[in-house]
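All protein chains but one are shown at their positions in the complex.
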Amino acid sequence: MTIRFALLGAGRIGQVHAKAVTSNPLAKLVAVAEISEEAANAVIAIYGGEFRDIDTIANSDDIDAVLICTPTNTHADLIEKFARAGKAIFCEKPIDLSIERVRACLKVVEETGAKLMVGFNRRFDPHFIALKETVEAGRIGKVEMVNIISRDPGAPPAEYIKVSGGIFKDMTIHDFDMARFLLGEEIDTVIASASVLVDPEIGELGDYDSANLILTTASGKQCAISNSRRATYGYDQRIEVHGSLGMVAAENQREVSIEVATKDGYTRPPLYDFFMTRYIAAYAAEITTFISMLTDDTPPTPSGQDGLRSLIIAEAALMSVAEGRAVKLSEVS
Amino acid sequence: MTIRFALLGAGRIGQVHAKAVTSNPLAKLVAVAEISEEAANAVIAIYGGEFRDIDTIANSDDIDAVLICTPTNTHADLIEKFARAGKAIFCEKPIDLSIERVRACLKVVEETGAKLMVGFNRRFDPHFIALKETVEAGRIGKVEMVNIISRDPGAPPAEYIKVSGGIFKDMTIHDFDMARFLLGEEIDTVIASASVLVDPEIGELGDYDSANLILTTASGKQCAISNSRRATYGYDQRIEVHGSLGMVAAENQREVSIEVATKDGYTRPPLYDFFMTRYIAAYAAEITTFISMLTDDTPPTPSGQDGLRSLIIAEAALMSVAEGRAVKLSEVS
Amino acid sequence: MTIRFALLGAGRIGQVHAKAVTSNPLAKLVAVAEISEEAANAVIAIYGGEFRDIDTIANSDDIDAVLICTPTNTHADLIEKFARAGKAIFCEKPIDLSIERVRACLKVVEETGAKLMVGFNRRFDPHFIALKETVEAGRIGKVEMVNIISRDPGAPPAEYIKVSGGIFKDMTIHDFDMARFLLGEEIDTVIASASVLVDPEIGELGDYDSANLILTTASGKQCAISNSRRATYGYDQRIEVHGSLGMVAAENQREVSIEVATKDGYTRPPLYDFFMTRYIAAYAAEITTFISMLTDDTPPTPSGQDGLRSLIIAEAALMSVAEGRAVKLSEVS
Partner (left out) sequence: MTIRFALLGAGRIGQVHAKAVTSNPLAKLVAVAEISEEAANAVIAIYGGEFRDIDTIANSDDIDAVLICTPTNTHADLIEKFARAGKAIFCEKPIDLSIERVRACLKVVEETGAKLMVGFNRRFDPHFIALKETVEAGRIGKVEMVNIISRDPGAPPAEYIKVSGGIFKDMTIHDFDMARFLLGEEIDTVIASASVLVDPEIGELGDYDSANLILTTASGKQCAISNSRRATYGYDQRIEVHGSLGMVAAENQREVSIEVATKDGYTRPPLYDFFMTRYIAAYAAEITTFISMLTDDTPPTPSGQDGLRSLIIAEAALMSVAEGRAVKLSEVS
């Protein structure tokens, strides 16, 4: 059985997924859609497939699944279209910046019975998988607390910030998903603190670049998240999970493991400085898993509901900062 | 010039300070006061000095300074008594659990011009001093965020919890002091989340054993603190300071630096499991510094005001948990 | 320009190279030769190409280069055959176990002007490349000493040992190549000590499983190598280079970077336990480099001479153990 794919959006992340699809013996890239036919052809030249427009793909019998890698504001419409067309769907996060819109979209997914996976790539990082497996093997006992440090090497350009939905929906949303993934219990309450310390322009756009958040579950488990849009030393991605019997931590990653010792001390190189190099294995494993879930006919995970829940946490975090108080998710959703 | 000391309280921490005093060529232990004369004599047998009661010490001409190592509920009275007696005072934290009582006590200190150092021992830890020096040398640029993980190996007994003032005044207060020490700007607002995950008895006593807190300064600098009364792997004491140019972190400490590699992996020993072994160098340096400040006639630091400020943060944290909102320190003080 | 490849030998390492060739847009796998046509077809099913016998390949106009991945005792003959056929040659180490035979073979290579690369894969490991670049950038000053620890997870089966040429020609030969690569000066003298500590059967075959060696250059630079056929904790591959200004070290590699902390200590997983996973990136980069050298028309490195020199060191090491003395390479070659 071979899953025949169409790629929607041939930008940076689309190319990563095209590579993953074409490296998999169980999958094939059949079509590529793109506003710019030239960009599409560049991808086709490397990974094969042919250029088709979105509607043609929706009506193609030789397409089983689509990879939605277009701008965020098109995601929900495309999910609905391809759910109705009976295609399996992989969609980059977020589904939409509006909770209401996501709910409407997921209703269509549910009604059509479409298979939908949302692109929370970090769940497929080998280090974080090992973290999760350690927790599930009971080595640290009952989970009590999760601590996430997640710092970007640098702030994105203002143009990006404007359409990003802000730091919580754009950046922290990955950490929210990790918190849910690792705590094993739904988040109940959020308190957050956010400020502008890196780039005043971010503040002028109404966004923040530095934040700390505390998520709490009904039983009192806690997750602390620390975010910044600045980390001169690279892409800082650390998670530790504390339980009744101990702790498991995932360390930062760098390209090469060397250390230079001189009179000035012992120096290791900076971390990976780009999410695509840091998470290169995760992106590949994500698509591999999606293909397996399709061939095995198991429900895709992370699901549309996973996407919705993290968006709700983001909305609650925004409200917490604005109102200076703990916000229950039930207030938002 | 030799500083002549009296030790008030010959318990565990009193003995640590007695050793520090008697190891210092500029200091001498002249007298020891204790409810139990037997306990006093045990200390005297090792470190010298003679048994005297509190009032006698206050009236002794051959005593320059006192070390208050008695139970917390006696601290404020003793500070006042010895301030009026013209003695220099080192007092273990906290001065008192009540902000009002501390204020009254510090008023006496001010009026008498007494020299008072409060025992925030962590400021004297060589690793944290190196952290501070790195920050002050400008190596990480302008400070933006401080992350503190502070986990005790195990919860103290219920009897201790009852009189401790709760986790924020007993345990987190050290982290509040570190936050102030490292942020270089006063705390303005506190938000905190706390729960009981380790020991239900702690909850029955109205206290918490697991907490996360976010402190914010007026300019938006943030400090995240993560606390637990449980860490099976030892006394977990990590601090990192993030600035515009980078980050500096202080690592955990263990007794021996060996690593065993077998088919099960690479294993290093657990951390120090007791604050007195983890901070042994800090306790010694603390008293050495106090003695230097007396011989150099410089104002003791951390001061009574430092003690007060951390207590105010603790009170604000309690209010934040109770009311589920960000609390400004000005609301408390 | 596309380099058209034939793969000779479709075993484990042949498959690794087939993958590297077919992942490279500048190369193509045209033919596969194997004693077992079934094994060849299994590789062809995944990576393409067609089955051809050795002689056909030598006479094929549509083949530019061959990958020799057959048993060691066929290497020299195949190199000669394909050198005469005008093909570029990548040959797994060693060229042969006999210095005389290697010399004769390299004479043919020289006379025909054939391009030959010998498979010392470790030169292409990203961590060791970073080591070399650090040295060349002058960060550790003038090189003085190299320390290599190289321990296999477990001893190979007796059948393999019998035809391997012994530990020095089979295992240490990689370390000899690294020593030459990093010292920047030819080895002059070898002293070695070897014993049987892991498996008595290895001793019965006249081989050793545990060895330490010291290589010296004419100017007195030294390289210490420590080998064992046993490392329960994984594939132990460490190198450090010491110079007048400092040191650079390449650390061991593991699959995931997590650490579990419990009352028993802090534990990281064992290392990679197989050379093909540890050096997966190196194998890919090796073939990529070979292809680049062919398309750029630069002389392949490591060359046949590099293969010869390491073999000479191995022979000298054997003589050193047998005679209990320092052996000059000039005595062997």
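Here the chain labels run A, B and C in written order, and each chain numbers its own residues starting at 1.
Going forward, contacts are C-beta pairs under 8 Å (C-beta built on N, C-alpha and C of every residue); 3 or more make two chains touch, one makes a residue touch a chain.
Just so you know, these numbers come straight off a predicted model, no measurement behind them.
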| item | value |
| --- | --- |
| Touching partners, among the displayed chains, of the absent chain | A, B, C |
| Residue of C:Asn41, C:Ser60, C:Ser193 or C:Thr288 touching the missing chain in the full complex | C:Ser193 |
| Contact residue for the chain not shown (choose from C:Thr74, C:Thr112 or C:Ser226) | C:Ser226 |
| Which of C:Ser210, C:Thr262 or C:Ser310 contacts the chain that the document leaves out | C:Ser210 |
| Residues from chain B at the interface with the omitted partner, ascending | 25, 46, 126-127, 129-131, 134, 139-140, 245-253, 255-263, 269 |
| Residues belonging to chain C that touch the chain removed from view | 144-145, 147, 149, 151, 189, 191-193, 195-198, 210-212, 214, 216, 220-222, 224, 226, 228, 230-233, 236, 242, 244-247, 324-326 |
| Footprint left on chain A by the chain that the document does not show | 232-233, 261-270 |
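In the analysis below, only the chains that are shown with their structure count from here on.
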| item | value |
| --- | --- |
| Equivalent-chain rotation between chain C and chain B, CA atoms, steps of 5 degrees | 180 |
| Self-contact between copies chain A and chain C, residue sets same or different by half | same |
| Most central chain, Cα average position | A |
| Cα-centroid distance, chain B relative to chain C, in whole angstrom | 58 |
| Per-residue overlap in chain B, given as positions that touch at least 2 other chains | 232-233 |
